[in-house]
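As you look at this complex, bear in mind that one protein chain is not there, while each of the others sits in place.
Let's look at chain A:
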Amino acid sequence: MSTETTLDKTPPPPDVLPPVPLSRGSLPRGAAPGVLLAFVVVAAALWQLADANPAVCGIGAALGYSVVIYAWSRAVEGPRGAFDRLVTAIVSSAFVLALLPLVSVLTTVVDRGLERFDSEFFNNSMLGVVNEGGGASHAVTGTLIITGIAALMSVPIGMMTAIYLIEYGRGRLARYITFFVDVMTGIPSIVAGLFVYALFELFYGPGIRMGFMGSVALSVLMIPVVVRSTEEMLKLVPNELREASYALAVPKWRTILKVVLPTAIAGIATGVTLAIARVIGETAPLLITVGITRGDNFDPFNERMATLSVYSYTQYQNAPGFAREAFVDRAWAAALTLILIVMALNLVARLIARLFAPKTRS
């Protein structure tokens, strides 16, 4: 029908896009920062002087800036420039909004934690302490022991699972494992704690508590994370390297051990360290399986142990009416210690990634 007409004479291209002038007006330099500054100053003044809610002031400033810069830009720069400015404003506001709670948490913990972040805190347990003084040396060691055992159990299991899934797994079994690993990454930590308690109760009877149970509970949480991160790293190893190795008559297991793993080890080490950082602050499963002590117990197979997260919780929870400050300060100091450990682990992860990364240049 219409094909004939188009064959006869091609219609001119439809005028969808209006002609665009090569130059256009633009806001004066410093216009955007100026408007932003004005709104920030107004918001700060409202907050400080009129005692308005700081959150409302901040959101108001962001909104006001977006509206004003959009209107001004639309008048001077045209609709496209205005839309660009608007989206830039929205994206930046979202970024600041996302960052606020993080910064707030960090400053609060540092601010309140520094109160008791002293040598006494790291050299004493709570043995014989009724109100002021005392420390968390037993909890720091306990956390390191329990998380360390958890890592020792989860890393080999997780890595080997990932190697199976990527290098060997085909068909139904591999699909099921992948599915359940995904499910396991989502289980609430309290469920892991209850599961381990129920398991050990079968053998040791009710009321059983020991550090090793906590390690098992953390492993349940950690293994799926290790599997996922190792899997992703192994997927990144180019198949060409495996083929190059096979072509040199290297058996499959040796190829995995000597070519695939060394190529991926930087990423795997980072993933493992982040998995450790993820579980080191778990509270709920440790509360159920490990409990808390006032003094030193560094035997993970015998009786309760102290951990930083549970220590922080119990200090806050059990703070008596008198000398309440001392307990709450200890809770914050324990929280700060935990954050510093996690931060150190993250730095270690970066260091490992840099040290092990395959080098292209010398």
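One rule holds for everything that comes next: contacts are C-beta pairs under 8 Å (C-beta built on N, C-alpha and C of every residue); 3 or more make two chains touch, one makes a residue touch a chain; residues count from 1.
In this section, contacts and distances are computed from a predicted model.
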>> I notice the complex is incomplete. Of the names "NADH-quinone oxidoreductase subunit K", "Phosphate ABC transporter ATP-binding protein", "Anti-sigma factor antagonist" or "Sarcosine oxidase, alpha subunit family protein", which is the UniProt protein name for the chain that's not shown?
In response: "Phosphate ABC transporter ATP-binding protein"
>> Can you say which of A:225, A:259 or A:272 touches the chain missing from this structure?
In response: A:259
> Which residue among A:87, A:127 or A:244 touches the omitted chain?
Replying inline: A:244
> In terms of residues, what is the contact footprint of the unshown chain on chain A?
Replying inline: 170, 238, 240-251, 254-255, 258-259, 262-263, 358-362
